[in-house]
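Removed from the display is one protein chain of the complex; every other protein chain stays in position.
Then we have chain A:
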Amino acid sequence: MKKIGLFLFSVLFLAAQEFVQAQDSQGYKIGDNAKDFSLKTTDGSTVSLTGLDGAKGAIVIFSCNTCPYVVAYEDRMIELHNKYASQGYPVIAINSNDAKASPGDSFEKMQERAKDKGFTFPYAYDESQEVIKTYGGTRTPHVYLLHKEGNDFKVKYIGAIDNNYQDASAVTERYVEEALAAVMNGQPVANQTTKAIGCTIKWTKAE
């Protein structure tokens, strides 16, 4: 009996692993072509990859209003945009959180946040959560650095902004900036993926 139990457990365990892997494989990996999107932004316009004027790529950041890690990074997101938009890599922040599950992440609250913080980058609402599902974002903030090759937007880096959310002056590894420097110089990106503690995505519950 014990053996059967053990066998069943192994089967379940393997199935669970398969499930986790399947989930992982749903999102983008390095080198994949990122799909374009068209999302409404807090300033009343829409943002899309192909609509970016003269862009060589984009720094897509899955973000929100309510996560303390995002709040800790907002100033650095503005700095990234101000530094790299003119070089062809604007920041596009996307909030995918369901407003019912997280009322602080509604479109109206996004507009308030963008105004209060003086966001210089587009802050877009992924209400259907299709964009984050396609990209495979799992937490906020979650960065996807894209580089334009021909008409394709290739994924060059996935992960955190840097290695110290608490203190920008104590950062020793600027993952996004280092990846950008490599991409702009036509060099391979050394750290292609990184992980960080972040807030879960507040998924829409099926009615």
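By our rule, a contact is a pair of C-beta atoms (placed from the backbone, for glycine too) under 8 Å apart; a residue touches a chain by one contact, two chains touch by 3 or more; residues count from 1.
As a convention for this text, contacts and distances are computed from a predicted model.
Matching "TlpA family protein disulfide reductase", "PadR family transcriptional regulator", "Spermidine/putrescine import ATP-binding protein PotA" or "Transport permease protein" against the UniProt entry of the left-out chain gives the name "TlpA family protein disulfide reductase".
Checked against the full complex, the one of A:39, A:146 or A:160 touching the unshown chain is A:160. If you put the missing chain back, the residues of chain A touching it would be 9, 12-13, 17, 20, 24, 68, 102, 138-139, 159-160, 163-166, 172-173, 175, 194-201.
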